[in-house]
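Let me give you the structure first, and then I'll get to my questions.
Note that one protein chain is taken out, while the other chains of the complex remain in position.
For clarity, chains are labelled A, B and C in written order, and residue numbers in each chain start from 1.
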Amino acid sequence: MQDGRTEKSMIIILKPGAEKQKVDDLIRFLQSEYSLEVQRMDGVNYSILGLIGDTSALDTEPIQERSVVKKVMRVQEPYKKVNRAFHPDDTVVQGSGFTIGAERLAVMAGPCSVESEEQIVSLARKVKAAGANFLRGGAFKPRTSPYNFQGLGEEGLKYLETAKAETGLPIVTEITNVEHVELFVRKVDVIQVGARNMQNFALLRELGKTKTPVLLKRGLSATIEEWLMSAEYIAAGGNPNVVLCERGIRTFETATRNTLDLSAVPVVKRMSHLPVIVDPSHATGLWWAVEPLAVAAVCAGADGVMIEVHESPAEALSDGKQSLLPEKFSSVTQKLKAAAELMGRTL
Amino acid sequence: MQDGRTEKSMIIILKPGAEKQKVDDLIRFLQSEYSLEVQRMDGVNYSILGLIGDTSALDTEPIQERSVVKKVMRVQEPYKKVNRAFHPDDTVVQGSGFTIGAERLAVMAGPCSVESEEQIVSLARKVKAAGANFLRGGAFKPRTSPYNFQGLGEEGLKYLETAKAETGLPIVTEITNVEHVELFVRKVDVIQVGARNMQNFALLRELGKTKTPVLLKRGLSATIEEWLMSAEYIAAGGNPNVVLCERGIRTFETATRNTLDLSAVPVVKRMSHLPVIVDPSHATGLWWAVEPLAVAAVCAGADGVMIEVHESPAEALSDGKQSLLPEKFSSVTQKLKAAAELMGRTL
Amino acid sequence: MQDGRTEKSMIIILKPGAEKQKVDDLIRFLQSEYSLEVQRMDGVNYSILGLIGDTSALDTEPIQERSVVKKVMRVQEPYKKVNRAFHPDDTVVQGSGFTIGAERLAVMAGPCSVESEEQIVSLARKVKAAGANFLRGGAFKPRTSPYNFQGLGEEGLKYLETAKAETGLPIVTEITNVEHVELFVRKVDVIQVGARNMQNFALLRELGKTKTPVLLKRGLSATIEEWLMSAEYIAAGGNPNVVLCERGIRTFETATRNTLDLSAVPVVKRMSHLPVIVDPSHATGLWWAVEPLAVAAVCAGADGVMIEVHESPAEALSDGKQSLLPEKFSSVTQKLKAAAELMGRTL
Partner (left out) sequence: MQDGRTEKSMIIILKPGAEKQKVDDLIRFLQSEYSLEVQRMDGVNYSILGLIGDTSALDTEPIQERSVVKKVMRVQEPYKKVNRAFHPDDTVVQGSGFTIGAERLAVMAGPCSVESEEQIVSLARKVKAAGANFLRGGAFKPRTSPYNFQGLGEEGLKYLETAKAETGLPIVTEITNVEHVELFVRKVDVIQVGARNMQNFALLRELGKTKTPVLLKRGLSATIEEWLMSAEYIAAGGNPNVVLCERGIRTFETATRNTLDLSAVPVVKRMSHLPVIVDPSHATGLWWAVEPLAVAAVCAGADGVMIEVHESPAEALSDGKQSLLPEKFSSVTQKLKAAAELMGRTL
């Protein structure tokens, strides 16, 4: 691990024949506005500026706009709080009665949507019995269509509380509106930010003012760097309790709903100290792909998984397209336990 | 154009050997919950259900989850208000003193960010002289990094108002927080929803309660259908004044910042009656690609363009990476005028 | 598993008000040209045709072109030979002295390029000692640039043969030219078709005439269905010995070279009976991501892995960007052994 001061730096390649005065202007700007040390190397017909100091606040776009600049290249990542370079040890997110990122894997299970008190309490008992240590379920649902069911809302949160009271399982549920932050802080153990809101910066900023653990799902077309920058919003605001969740990215492939990017697990682990979990249910949309990919996620180094489980009385003999029946989930957790051991962890 | 009642329909292909009782359950569910007429065709070892009636409120996912269902296929689009099938005529969005979607092309020009009153007033005068009929400029900026300049905020809106007072140009500026809707309705002519907020449904719902024209940018990885569904949120809420803006999608290509999807123009025009404009500046991030693509956009049928223009005193002799100098913009509008004529329109 | 005759079918949705005579023409065409049974269902103002029989030879595009057709939808996959529906049991590819797809995992290791006889022989010994059961190495290299090293060619093949003679490891190496098929059949154990040639149909057709096992890498932007169709070319030509290799697809993410699509493993396993292996080295381009993803691949159900190993005397103390040093590879195989056990397999 390196000293942050000298490492957080940037290279600016100047255009051949760049006008001397404009280059001097640029250097002065970098020195005075950002207190950077600027080293200049002159080649036969091009020059390079090497910047020493904290460039995380330096916006590269206006630099790119300068007429003398050919290319700007970050040598160091633009995030600080969530950067492993500055915090070599793994972060363990702590809630009341649970941790994420420690030896024990997080296994978050439950239905896509809370449908009734009866449903969520019954399911909470079953997933707990099968080995889950978190209950997930949507009360406020972000839906592509304005005509589709948008969730039970505040009533759904109440049912989740009941299920928690009955089982002791901490609650993970999604927030969709910045105006609900206070409500969620009161009622929820882990506040989930969905893929569509990963760059809802107003929401991230409000969550940064709380101390409640935030599960930040990766946006459908977010690069890993952008995802970490969104985590940085929360951390920079004062809330270090961020858990990242890989849930598939959008690609050309249509055999699965999205493309689960398991490479993101070792990459994020190297770039950041935050815990990362994986959601194979939403990523693939295929119940029969959940088990192999959940096990693979743990073997790739994930700190946990999020799995959709549902019991449909009308459909009692089969799994749905995306969600598992409690019985199937129970056999998945058996496999996860073996994978956890392989990785020196527990379930 | 077809009769909506019978057209808005869906096909459900059942699995071979689907249990009779479960199929009957499904049919009853569709009839009673959605008042649909269900036609059944039985083949040698598979069956199909054809649904007649309004299926826009029908969520396909739980249907897919049913054990007897192999595939669900929409024959008709899930949007209604913004669907050309039900509103054959082009929508012309009307504001006070302007229209978008009528014969005259919308030319929205201005800086990425409002930096000062002086800057925006001076630039407004120049873009107006060059042929722009809208002033764009960001007051609240959604930034990937929490450490980058987030815009002048409310002060920026005030400067935009001054620029409007001086030039008469209506203002287009981006909203980033649902709590600002009331403020924007008071001060802004066209409220821009940025790509990152295209599926911020809480925000779309609030904008649907107003009558202010909304410029809805396409999300970085949004399909055209999802984009139209987001427009449907606003329209279904009661605000028909939606303008779509294509601004590039995220692909593997890195030569341009995003990939401008000009095909989206004829596709949207066929699927929807809403006006659509194109932003080649953000799509490409390359000032020298703005002119050819702005002209191409008009020739592809767009109702207008949004172009970034900036004057940088320190950099007076060149265009930036993404934005044009006012002089260059002026030559672009000359070309746009010729393209408008070719398309039977005016500037 | 279903009876192929009735299952390989297709649905054609006709446009509302489709002209009766043209529909009759279409039905006659399907009956006479493809011997299909056509079932027709008439709704209030649209109709559906259900096709019964083998539609794999039926090209959907000209059907789509017909003026009366709204949509064509395959219910069954267009591949036969490689389709699990018709061959429920896993295929085990047999070569002289090796199998792929049976209980023992295939571990293919070696350098990107054969550089010298000394290099490849020395490395072959080391990877064998570490647990590899195949030697990989490129003799003919497909290079993006005409100015880059294109491989040692036939001389490289000779060195691979020497390495095989010394170690007994079967050879996997890439073919880049249809004119080399005969040469490769004589000298190589497993002929690799690279991502760029996945749809070089002339090459696939020639390989279909041989019996040599073919390792078919997935194209950078190939869907799983297209990949299986390319396998079908080889199998339909008479060579059933096809091994699929997932090696990453092209997406917007740049933190890894490509995006490893591990979901493809369970998906391919369900759609096809062919063995599938995974190449995490090329997929990520990051040596430190190879171990977690190789282990994850095995846990996701892969029949083996392909790993780049290289020893660089000048660089003896570190792994390269993409390839592992033999020592590191040795520790990876230890982990793979544990993962194999978890999956009820051996190394």
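The rule is simple: a residue touches a chain if its C-beta (ideal position, glycine included) is under 8 Å from a C-beta of that chain, and two chains touch if they have at least 3 such contacts.
As the structure is a prediction and not an experimental result, all values here were calculated from the model.
From the options C:Q64, C:S116 or C:T346, the residue with contact to the chain not on display is C:Q64. The chain omitted from view is touched by exactly one of C:I27, C:M73 or C:V178, namely C:V178.
Of the options A:I48, A:A102, A:L183 or A:A338, the residue whose C-beta touches the omitted chain is A:I48. Chain C meets the missing chain through residues 22, 25, 56-57, 59, 61, 64-67, 78-79, 142-149, 176-179, 196-197, 199-202, 205, 219-221, 226, 229, 232-233, 236-237, 250, 310, 312, 314-315, 317-318, 320-323. Take chain A: the residues that touch the chain left off the picture are 2-3, 6-7, 9, 11, 13, 16, 37, 39, 41, 43-46, 48, 50, 52, 70-71, 73, 75, 250-252, 254. Residues 221, 223-225, 249, 251-256, 259-267, 270-271, 280, 283-284, 286, 288-289, 292-293, 295-301, 338-339, 342 of chain B touch the missing chain (whole complex, contact as defined above).
Please note the rule applied: only the chains that are shown with their structure count from here on.
Compare each chain's C-alpha centroid with the centroid of every protein C-alpha atom shown, and the nearest one belongs to A.
Here the CA centre of chain A is 27 Å from the CA centre of chain B. Each of the following residues of chain C touches two or more other chains: 251-252, 254.
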